[in-house]
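Shown here: the complex without one of its protein chains, the others still in place.
Naming follows writing order (A, B and C), and every chain is counted from residue 1.
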Amino acid sequence: MRHFLRIFLSRPIPLAGLAIFAVIVALALLAPLLFARGPFIIVGMPLLPPGAPGLLAGSDVLGRDMAVGLAYGARISLLVGITSTLGAVGIGVLLGAVAGYYGGWLDDLLMRVTEFFQIIPNFVLLMVLVAFLQPSLSSTVIGIALVTWPQVARVVRGEFLSLRGREFVQAARTLGMRDGAIIFTQILPNALPPIIVVGSMMVGSAILTESALSFLGLSDPNLLSWGSMIGGSRSAMWVAWWTTVLPGLAIMITVLALNFIGDGLNDALNPRRRR
Amino acid sequence: MLDRRAVLGGTGLLAFPAQGRAADKRRIINAMMTDEPAHLNYPLFNTRIMQEICGNINESLLLFDWQFKPHPNLARAFEMSPDGMTYTFHLRPDVRWHDGVPFTARDVAFSCGVMLPQLNPRSRNAFSHVGEIKVVDRCTIRFDMKQPFNAFLLSLMASSAPMMPAHIYEGTNFRTNPFNFKPIGTGPFKFAEWRRGQFIHLARNDHYWRPGQPGMDGIYYRLCPTPEQRLVAMESGAADFAMADDIDTVVNSRMVANPNVVARSDAFNGTGEISVMEMNQRRWPFSDRRFRAAFMHAIDRNFLVKAINFGLGKVATSPIPSNLPYHDDKAVVKYPFDPARARALLDEMGMKPGRGGVRHRFGIMMIPDGGGYWTRAAHYIKQALSEVGLEVNLESTDWPTFSRRSGNWEFDVDCNSYGQYGDPAIGTARFFLSSNIRKGVPQSNIQGYNNPEVDALFHQAAVAVDPAEVQRHYSRLQYVLTRDVAMVWLYERQPMFFYNKRLKNVIMGPNGPADGFGSVTLA
Amino acid sequence: MEPLIAIQDLVVALPPGADRAHAVDRVSLTINPNEILCILGESGSGKSLTAHAVMGLLPRGVSASSGHIRFGGTDLLALPPSGLRKLRGRDIAMIFQDPMAALNPVITIGRQITEQIRAHRTLPQKEALALAAGLLAEMGLKDPKALLKSFPHQLSGGQRQRVMIAMALSLSPKLLIADEPTTALDVTTQAQILKLIKRIQAEREMSVLLITHDFGVVADMADSVAVMRYGRVVESGATNDVLGNPSHDYTRALIAAVPRGESRLPPPAEGQPLVQVKGLTKRFSRGGFFSRAPAIVALDDISLSLSRGETLGVVGESGSGKSTLARCVIRLLDPDAGEVLLEEADIAHMRRSALRPLRRRIQMVFQDPFSSLNPRQTVGDILIAGPKAYGEDLKEARRRAADMLSLVGLSPQCLNRLPHEFSGGQRQRIGLARALMLKPEVLIADEPVSALDVTVQAKVLKLLDDVRRQMNLAMLFITHDMRVAAEICHRVMVMRHGRIVEQGPTKDVFAAPSSDYTKALLAAIPGRQAR
Partner (left out) sequence: MNRLSYIGARLIKTVLVALTVVLLSFFLVRLAPGDTATVMAGQAGFADEAFMKSLRAEYGLDQPVPVQLWKYLSAVAKGDLGSSFVRRQPVLDVILERLPNTLLLNGFALLVAIAGGVAMGMMAARRPGSAMDASMTVLSMVFYAMPQFWLGMMAMLMFSVWLGWLPPFGLETMGADYTGLARIGDIAVHMILPGVTLALYFMASYARLTRTAMIEVADQDFVKTARAKGLREGQVARRHILRNALIPLITFAGLQSAILVGGSVLVENVFSWPGIGTLAYEAVTTRDNPLLLGIFIVTAVLVGLFNLATDIAYSIADPRVELGR
């Protein structure tokens, strides 16, 4: 573990990523302490520019304080990003492991299913799912998890296919280990690095997808997320640039931090380390 | 209060891109449509975009001025018997349909007797009062009423009673008649071409009966799906008209300040639309008048209009809009913004604040308007109600879900708006008559409001002949409805109508576009 | 006479953080015209980097920090890159170890050869192709015209190495550098390629710098030899002097470690057979849903018997089916037909649940030290995996693991260290200890030493033999190297294309081989004729 940390923190990109991400998480958690009242409170006239009296980031189309909105918006984005990825990774690892280890018709079945997800435009499928489950936080999380698990399954299947042939796995079989033990104690630990890297990238793309859904109005209206802030400002943008620019910047910085962390993980965990 | 324009001006964003083309001398009007109508059968499909397009094709017997007094149109003259039981119309002899067939009393009899009642719910109410329609001769037609109906003339307004060609529709299935896609009318413009997903083109009717009209050679209604796209189209001169919901109220100030554009807020007085919230009065606590009153007191409707809706509209004090006949401000019970009074009412009901100060939780079903002014109003009201301990869960929907849930009464509170169309009997009655409580049908008395006195008053007002008697009934009605808080009236909408200053004579009456653009000419 | 290449005090620095400062430390060598110089050394001795330094092809981050390489009067290290580039391929040419990867997979053979010719001489493509065809013929390749149009993946390993040699000689260079040219090839192919290089060198009177780790190759090929260790030349001189009476003790140890190729084991005691294999057959189907390609027959009617305390060697080239046989016996693969009797029980077609108790009696040692141990487990956990799977008491198993480690010559502290902290030889010892933890009666060794250096190889073979004797194991020993088989096996079985071509006591098979294939295998053993 020490070795991994030394490599991970030695390069500027992952270090910066971790720092930014930590700030954002802190901002999200401490929002109630930093700001007296919630993000929905109307504090003045709509569309006041940043720097107007008492408004660090200006007011949005309803006269609400955008700084508070940005802080609370972080909660939704992080929550959706992390939970949907955990869900997708859970399903993906399970199916990928079984298909990769046993192969045969199970593997073919999984490949056909992942192919289906490659053929149907993913975002349209996600919209249908969210429309069916009625837009809400849980429908967004379930929708994103259901649409993105094939990415993890493909990676895990690939890893299991290559590791299954390795000699230490054959040794485990000769030693009388049951399949379950082999999968979870022998193969999975060695398949973790690529899963962790894919997982970190997926948190970022899940945040982007959630913001896209709420931008199109397919999210729970009672919740304020960065995407819904941008969605609400499509017309206001023409008279008040900050209503669109600021939430967008927040999304970009968060996802960028996650991409930096992902790049750092990929480098630190990758056995054939370049450089 | 800070003058918004100064603030916007300050940010240097009021600069306008140069006009796309120097004041265009071509005699073509470029209008826009938010989405494409399914077909152009006016009575069958009566949305706003249909009124704006078919208003140029199908005409009505009468036109109405700003005081809603009737003026000749297809009917050059008309008489009403003193007891209000018979109406006789004398048609213009020289009117021809776009396909050259002469317009006769037979067309009027077919339209008012068969097609309109069958297809259009609003016409059905109006013509249900008619006993018999007699074709006296080619140019004269007489309506014998079952009982007097003083709103009968107003129900002949363009959007409620467009005259349809008998020789095209009689004996056919109105829904699948091919002419639904190439309508025939008598109006200043006739149907030319419809290129799906792009535009609908109306060309000038050279044989139009009104001398000197139409002033222009044609109209293009181009598909322009998003509000920002329509804003840019108006500013760049690519579009001459922007009607009602075309432009989001957020950028209203930018349009008003645009030197190339004329802004009119009275073009839709005829419709007299009120933005409301309907309560499902079958469910507690919405069944309790005090709760509804507290709901009204909790909302600062002046702030709602000035800030949230950027100054467009006027606080609605009565079920009948202020700029329409029979509005009586003295008769109504007023509900000023008074959170303390609201809390008192809720306490009186025994609805004490529980954990976290929350007295009651309920849902508000929103209109799927893509984050427009409806959504913003709902968000403001949720915020205002939370101040008095009422926690609101905003339910987002799409059109299928909204129609299904409102029609089947599966909601606590929903957002909506209704148009008066000139006379309370036409536009307002349908929301409060107990006879109009019909499951599965959106835009009816979905609240379940049932007050026999109101039913009787609407009936008496409709049949009264003496105008003073009619006013007395409607004043009483306005008192009873507001006393019962039969509905949450938010504000009278003032949909804007913007047109390029290269044109003039665009808005000639309270119906605005619904009366057609025959009179429009180059400025 | 004037040497063709004179390397003086060459130093090649390694990037910071490597295990030692210099890969090559003040090396001085001379190569005379019309002579083959061999550099002999184990992995990590710096032999390959020295060769690459001459060509100026050192990998990124590694550079020749000082010293001189004089080639006909000019110091290559001082030459600007463009100057060195003109020499490469024209005056000095180089071929590499793995022919599979040394040719660009997406370009035809013809274009890859003409590319080199036209890089140095302006020649129309047609003529260059004709020259290339001539070269391929000179290398002994049949139908050169067709070869020019084919792609690398359509050729065998031997053919590709011949193409590489043809390409290298296309501009008749004065010096050919060959970096372990035959290590990745089969024994028989290896012999042919070495013979080809010897012939070409003699005909063209050019110089060859041959890098190898195999003493036999030095004995057959080299006029003079230099022995390298940890980046330094420990000894150099004419081949007969260095091999005849080595002056440096490292050279002596190297020579001693090379397996003789004669069997020294007493004939096996005739015991009651523990394992009997009868009519074993195994087919692998090819092609997907649509194609009907015929299945490959990996094992065709194999029969053998193995008794306690006896080591049976299975020898054959790659593709002969020897490791499929091993995997079928231990039921890692399910045979299509035939029996595998462990005493009386036929385990060939037994259901997995019934097979499980018998499985612990047969264990296996694997070939690749870097893949046979789970990198994420400590040595202790690796060793107790078997007993744990059979539900034995873990504390007791850990204690036995410590004893087993000392049995295989490792200190018990290794228990809580990770595999990547051990050398190749040590990992094979851990693999053996793991196999012995379940007290097996039969031990299958699948090429256990082929990935190790010669000196380490000798020690591991000795350990395997000691363990066999102490625990009276029946051992099935799989290898492609006849010399290793001779060292350790009582009886030997030669396999080719899934069939047994010959079997019998090692002494008899080596002394008087009956099948021609065995004869060819024996003849191909490098360094066999010299002594």
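To be clear about the criterion, a residue touches a chain if its C-beta (ideal position, glycine included) is under 8 Å from a C-beta of that chain, and two chains touch if they have at least 3 such contacts.
Since we're looking at a predicted model, the values are computed, not measured.
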Contact set of the excluded chain (shown chains only): A, B, C
Hidden-chain contact residue, picked from the options B:N260, B:S403, B:Q471 or B:T521: B:S403
Contacting the left-out chain in the complete assembly, out of C:G46, C:G67, C:G89 or C:P181: C:G89
Selected residue (touches chain absent from view) among A:L48, A:L110, A:A171 or A:I230: A:I230
Interface residues of chain C (partner: the chain not displayed): 55, 57, 85-90, 93-94, 96, 98, 101-107, 115-116, 119-120, 151, 153, 164, 167-168, 287-288, 290-291, 293
Residues in chain A touching the chain absent from view: 12-13, 112, 115-116, 118-124, 127-128, 131-132, 134, 204, 208, 211-212, 215-216, 227, 230, 234, 237-238, 241, 244-245, 247-248, 251-253, 255-256, 258-260, 263, 274-275
Where the unshown chain meets chain B, residue by residue: 13, 17-18, 20, 30, 36, 38-39, 45-47, 120-122, 175-176, 196-197, 220, 222, 224-226, 228-229, 232-233, 238-239, 368, 398-404, 406-407, 438, 440-444
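The rule we apply is simple: only the chains that are shown with their structure count from here on.
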Contact-richer chain pair (by C-beta pairs counted) among A-C and A-B: A-B
Whole-Å gap separating chain B and chain C, where each centre is the average of the chain's CA atoms: 89
Chain centre separation in whole Å, for chain C relative to chain A (CA means): 47
Distance from the mean Cα position of chain B to that of chain A, given in whole angstrom: 45
Contacts with 2+ other chains: residues of chain A: none
Touching two or more other chains - residue numbers and ranges from chain C: none
Chain A residues touching chain B - in the complex, by the definition given at the top: 40-42, 45-49, 61-63, 131, 134-135, 217, 219-222, 231-232, 234-241
Interfacial residue positions of chain B with respect to chain A in the complex: 1-2, 4, 7-8, 10-11, 13, 226-228, 231, 248, 250-251, 253-254, 307-308, 310, 366, 368, 370-372, 375-376, 378-380, 382-383, 386, 393-396, 398, 401
Residue numbers on chain A that touch chain C, as the complex places them: 166-168, 170-178, 181, 185-186, 189-190
